[in-house]
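This part shows subunit A:
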Amino acid sequence: MGILEVKNVSKSFGGLKALRDVNLSVAEHSVHAIIGPNGAGKSTLLNVLVGKLVPDTGSVMFDGQSLLGRKPYEINQMGISRVFQTPEIFGDLTVIENVMIPCFAKRDGVFRMHAFETVENEAEIVAQAEAALADVGMLERRDMHAAALSRGDKRRLELAMCLVQEPRLLLLDEPTAGMARADTNRTIELLRQIHAKRDITMVIIEHDMHVVFSLAQRITVLAQGAPLVEDTPENIKGHPKVREAYLGEAA
Partner candidate 1 sequence: MLGLNRQDTALLIIVAVLTLLAPFILNPFPEGSGLATLNAGYPDLMQRFVIYGIFAIGFNILFGLTGYLSFGHAAFLGVGSYAAVWMFKLIGMQVIPAVLFSMAISAILALGIGYVSLRRSGIYFSILTLAFAQMCYNLAYSVLGNPNSRFNLTNGETGLQLTLDDPRILGVQRTPDGGIPVPNFFGIEMRDSYDLHLGDWVFTFSGGYYFAAAVMLIAFYIAIRIFRSPFGLMLRGVKSNQTRLYYTGINARPYTLAAFVISGTYAGLAGGLLACMDPLAGAERMQWTASGEVVLMTILGGAGTLIGPVLGAGFIKYFENIFSKINDNVLHGWFAFLPDGLEDFMVTLVHPFVGKGWHLTLGILFMLVVIFLPGGLVEGGQRILGLFRRRKAPPPGPDPEHHPKPTPHVAE
Partner candidate 2 sequence: AAFTNEPKGPNVVFGFNVPQTGPYAEEGLDELRAQQLAVEHINGEGDGGALNTFSSKALQGNGLLGKKVTYVTGDTQTKSDAARASAKSMIEKDGAIMINGGSSSGVAVAVQALCQEAGVIFMAGLTHANDTTGKDKRRHGFRHFFNAYMSGAALAPVLAKAYGTDRRAYHLTADYNWGWTQEASIKAATEALGWETVATVRTPLTATDFSSYLAPVLNSGADVLVLNHYGGNMVNSLTQAVQFGMRDKIVNGKQFEIVVPLYSELMAEGAGSAVQGVYGSMNWNWQLSDEGTKAFVKSFGEKYGRPPSNSAQTCYAQVILYADAVARAGSFHPCAVIEALEGFEFDGLGNGPTLYRADDHQCFKDVLVVKGKENPKNQYDILEIVEKTPVEQVWYEPDHPMFAGGELGPCNPGE
């Protein structure tokens, strides 16, 4: 039994079957990659996991509890955080404030009426947020307006926002897209460390095979809404069907 169990999940948009009978089991404390051609349904699957979409059929269990019918914030409170394919951040807030919000969510739950405390006095929260920014190398941008960040920096900020929650399951939708190679490597290193240090499971979607092969312990290949194969990175690399449908000459 993995920590995340997806069983027979299907999802259609009108006539388009974006997911067909997807089964996926993610072992606890592993890094599991999902790869596949564009439009294969990878992001759709993540959307189902975080409660953005309701699947037509099937079940999704996290740590023995069903995720279906739960609101996104409840799912997050169960310990699932997500990095989006196009960065979702609080553009009007400063970088540090962006990271403090998830800290509060982690500490206080879905709602707490602390209208008479002062943000700056929450030393513990500030410290956590700064540490997370330092992790992704963004501490010097602490007080910048998040909207003014370059795209790569927005990615890193969003990663920090997820990491600071110390989730049990981290869902990463192309976390290094648009990042400079050096930063990609740094991110790989960071994810690796976090994975080693904490009891964390990661599901990662990437088109950058360098990232996938450096991190993943298992890989599921999704094509046209259904899993094609699931195997170890070594075997996937050599899999002829995958090479043809997805990897091309790159691998």
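Going forward, contacts are C-beta pairs under 8 Å (C-beta built on N, C-alpha and C of every residue); 3 or more make two chains touch, one makes a residue touch a chain; residues count from 1.
Criterion applied: all candidates are chains of the complex that A comes from, given by their letters.
These numbers come from a predicted model, not from an experiment.
Novice: Can you tell which one of 1 or 2 makes contact with subunit A in this complex?
Specialist: In this complex, the candidate that touches subunit A is number 1.
Novice: Going by the contact rule set out above, which residues of subunit A touch candidate 1 in the complex?
Specialist: Residue list for subunit A touching candidate 1: 50, 52, 71-73, 76-77, 81-82, 84, 88-93, 97, 100-102, 104-106, 108-122, 161, 165.
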